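Apart from one protein chain that is not included, each protein chain of the complex appears where it belongs.
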Amino acid sequence: MTTRLRETLDATSVYLPVEARIRSLRRLTKLETLFTIELPAGVSLHHDPGQFLEVSVFGVGEAPISISSSPSRSNGTFELCVRRVGEVTSALHTLHAGDAIGVRGPFGHGFPIHQFRGKDLLLAPGGLGLAPLRSLIQQVLDERRHFGRVTMLYGARHPSELLFTEELEDWAKRGDLEVHLTVDRPDEGWTGNVGVITTLFPKVQVHPRNTVAVTVGPPVMYRFVLIELLAKGIPEGDIWLSLERRMKCGVGKCGHCQMDHIFTCQDGPVFSYDSIKPLPEAL
Amino acid sequence: MATVETRQDVHIDLHYLTRIEGHGHLRIDTRRGDIERCELNVVEAPRFLEAMLVGRPHAQAPHLASRICGICSVSHTTASVRAVEKALGIEVSPQTEDLRKLAFYGEILDSHILHAYLLVAPDFFGQPSAIALAGEQPEVVTRALRMKRLAGDLCAVLAGRHTHPISIAVGGFRHLPTTATVAGLLDRLVEARADVAATLDLFRDLSFPPLNRETEVLALRRDDEYAFIDGDIACSDGGRWPVDRYAGVVEEHVVSHSTAKHSRHARNPYMVGALARFKINHDRLHPKAKGAAAALGLTPEASNPYLITAAQIVELVHCLEEAITLCQRLVDRGLRRESLVMPSHRSGEGVGVVEAPRGMLVHHYQIENAIVGRANCIIPTNQNLANLEADMRQLVPQILPLGTDEVTRRLEMLVRAYDPCISCATHVLDIDYA
Amino acid sequence: MGGHKASRPRVAFFDFASCEGCQLTVVDSLQRYPDLLEAVEIVQFREAMSERGEDYQVAFVEGSCTRPSDEARLLAVRKQAKYVVALGACAHIGGVNAGCHGKDPDELRRRVYGPAGDSIETGEARPIGSVIDVDAVIPGCPIDRDEFIRGVRCLLQGRLPRLPDTPVCYECKLRENECLIRHGQVCLGPITRAGCGALCPTYGTGCEACRGLVPDANQASLRTIFAEHGLATEASEAALELFLRRELAVQEV
Partner (left out) sequence: MNVRILGKQRIFEWVEGLQGSWRVVGPQASNGGWGFGEIRSADEIALDYPTTILPPKKALLPTRQVLFNYCEGRPEICRDAVPTVLLGVHTCDLHALTLLDRAYGGDPPDPLYRAQRAETVVVGLECLRPCTDQAFCKSMGTIAPPEGVDLHLTDLGEAYVVEVGTEQGRALLEDSISLPTAAEDDLRRLDRVMGEKWARFPNRLDFDVSQLPALMLSSRSSEVWTELAARCLGCGACTLVCPTCTCFDVRDEMDLSLESGSRVRVWDSCQIASFAVVAGGHNFRADRAGRLRHRFLRKGRYQKKAFGLPGCVGCGRCATACLARITPIETYNALYRRMGEARPTATEVVA
């Protein structure tokens, strides 16, 4: 019997991190590292793809990080893909296998996978957006038969910034996942598409009535990707996004992530487009 | 340190004088035992604070004046408010006078502890710094820091902080501590008697290097108390003048090699500071401080500048006792909120004089329509520099046989004994001819 | 859990045109934080010690740059140090040295010193950031010792201290002070970077802006507020010049 991480938090203090250990880490790019994390004995994660954890380095602080692996592959550990941008994320990059970090969560609402079943999936991550989306992709691949056509359009600024390149190759080889890649600035060896992610959209055909689109990326990307998705006729309620906001608590108290009456950390970070469209501050 | 030795002569060119406030440059050259050159140059960047005071609203003057020096900023602030108050006919309340004195004692305590323990003491223990000393004699440094903290808190409670005090203003105080806070301080001051006694024991056992040179000394003199704020200018030769006549008494002029303005009284070098105050005002010391002087073997006839440190210890005892008395009085009477006393006129001329830790400090302003029109400041270290050089000239031939290293060490200790504050001195200028 | 503890960093202190109050505050900080001496190795601190090492990693620089010879010294410090930290207002924004009505240094020198002063090397007082790159700032005149210690702690953790981006009014409200502007005193709290705990207003005195402008400072609005409170006077102009002369000139450009 294991207790869920969230339950241990609720029993003590939702602000008190649980000590987890870095099992291993793998450098993905210059800025991103993939951490494999192990919870203490008797504690399990039980998350949905799209949910996030508050990750602590004591003495430095805490940052919301999406869980990058799927529940279907948990096996006692889970993965976090972290980009080094500021204090906490840089501190995480100084740690080694065996070091401890603090975790709280999982928080928020992830992707409603059950609603996606039986549908075609159009996945459009940009940059670091692949980190949370990977959790969904793994889950979908592990239950592949429940889904229709699955297409992924993934863009990064430079080939060296593409995440999970080995997995991308594997996915492309599977045959049941259509992968299109693009970069803004190619290097010598790049033979693929060049341009922002929206330049990939003309390459794919979708059945708008039966397609769910999921897009995760930096704030500036959304407005352009949305234009493409809507142009393809995908209903607003079938377009899903994950929003980034400053978050200090993860549980709807600190106010940083509030847009309108919505607390992104609790009501999101995953939203359907129709639910956030009336919120002018959302996008 | 670039030092060359030829036979028994010394050539000292010490660019990096440490454990003093500000940058100094010491140059000594002897030839066949005679001094060819003996200079203490000021290498600190010029900061024209005097000139900057000009054109400022008088209420801002004390805050700017404070920035002349971080270690004696209560002194500069107090001299500045006194200059403005005298210029504009402001009489402050007795409570204000008490509070100012208390803050002043805080500064004297802080500065003397810093100097005696953290800058001078390492020399006596053969250590390069208080940090090194902390490794050898942790209890000595811990005691120093404990006392210094109390002194700093004394200033902070009254004025917000020690360096650049906040609430000391023309006409009074802009903020008052609660009586309970003062009572808390009082308890700590009383406790600090043990530390001051231990300090006395420590310094009583040290032997100060010998040097005797009769010199004139100047200090403020009051008949009612050991003067720190206001009074007359008194001279060891017996003269006594009202402070307004400071200019005639202290004649400032430029010495070509060093551009910190050296001062000459009657064209002879003179000394200001703790030893000068002690020599002039010893009769006004608190009995316990008199006892301390006796214990240290310090007499009003003292003519050894190394004994400045001993005089500081005596003042430490005096200021602690006076601070206790003052705090007790404030606690007994309770503190009253008072509004600042407003000036009765908008123009005038005033001289504010205080005894900063390093000696007599003058701020002299002409105020026109609430704006400072002219400002002149006389800084203790500038007054001492000529005397310090005279001491060195006498000392060097006597200790020449000891060799360059020892000569250098003794000279450094001598410079340090004066506790020169070159930040203050360079409110005017800088020269580094090297 | 937590950042790895590196070996004790070697730290040096340097001073330029200043009152040395910030260095003194560093010494004072030992009163409350004696463990500072265990956390770092001070290899150079002329004001407090005779030992002198040149192999420092962190340089705390106090004072403003006024002379050509200062520039050479600053460049040497920059070359050696991994981190250069501006210590106090003089180094950060030029301090009161830079606030002197924009007076010509030559004229100032003559005024103080007469013709004999002509041989003295002077120049305009500038923040050290105008000569070398500065990694971090401990602002204030003088610095706040708690902030200094926090800064050291950040450096120990291998990161740079960040300054608060709230204005002094923010901390003033947290301390529940009555607003001085409403009581007819000039206060620059609304445009000044916080971090001092609104020390001056708490001690009944208008903020002098020694910590420099807060990002996005609304100077125009503050001037209007001064006018509405009858404070658009020589006193408020002098206050704005004391520490902010350089920064406001830049803001206007």
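As written, the chains take the letters A, B and C, and residue 1 is the first residue of each chain.
Please note the rule applied: a residue touches a chain if its C-beta (ideal position, glycine included) is under 8 Å from a C-beta of that chain, and two chains touch if they have at least 3 such contacts.
Here the structure is a predicted model, which means the values were calculated and not measured.
Student: Please identify which of the visible chains the hidden chain touches across the whole complex.
Tutor: In the entire complex, chains touched by the missing one are A, C.
Student: In the full complex, which of C:A76, C:L156, C:A232 or C:L248 touches the chain missing from this view?
Tutor: The missing chain is touched by C:L156.
Student: Footprint of the hidden chain on chain C, which residues?
Tutor: Touching the chain left out of view, chain C contributes residues 1-3, 5, 33, 35-36, 38-39, 149-150, 152-153, 156-157, 165-167, 169-170, 172-174, 176-179, 181-182, 189-191, 214-216, 218, 220-222, 224-225, 228.
Student: Where does chain A touch the missing chain, residue by residue?
Tutor: These residues touch the chain not displayed: 9-10, 12-17, 19, 56, 58-62, 83, 85-86, 89, 100, 102, 218-220, 223, 226-227, 230, 244-246, 248-249, 251-256, 258-263, 277, 280-281, 283.
Simple rule for what comes next: only the chains that are shown with their structure count from here on.
Student: Where the centres are mean C-alpha positions, what is the separation of chain A from chain B, in Å?
Tutor: Centres of chain A and chain B (C-alpha means) sit 65 Å apart.
Student: Round to the nearest whole Å and give the separation of the Cα centres of chain B and chain C.
Tutor: Once rounded, the distance between the two centres reads 25 Å.
Student: Considering only the defined contacts, which chain C positions touch chain B in the complex?
Tutor: 15-25, 27-28, 30-32, 34, 37, 42, 45-52, 63-64, 66-67, 69-70, 95-97, 99-101, 103, 105, 108-109, 111-114, 116-117, 119-122, 125, 141-142, 199-200, 202-205, 208, 234-235, 238-239, 242
Student: Report the residues of chain A in contact with chain C in the complex, numbered from low to high.
Tutor: Per the touch definition, chain A meets chain C at residues 19, 56-60, 87, 90-91, 94-95, 99-102.
Student: Could you please specify the touching residues of chain B with respect to chain C in the complex?
Tutor: For chain B paired with chain C, touching residues are 16-23, 44-52, 54-57, 59-60, 63-64, 67-71, 73, 114, 118-119, 122, 128-132, 134, 142, 145-146, 148-149, 152, 159-164, 166-167, 169, 173-175, 254, 256, 259, 261, 370-371, 423, 426-432.
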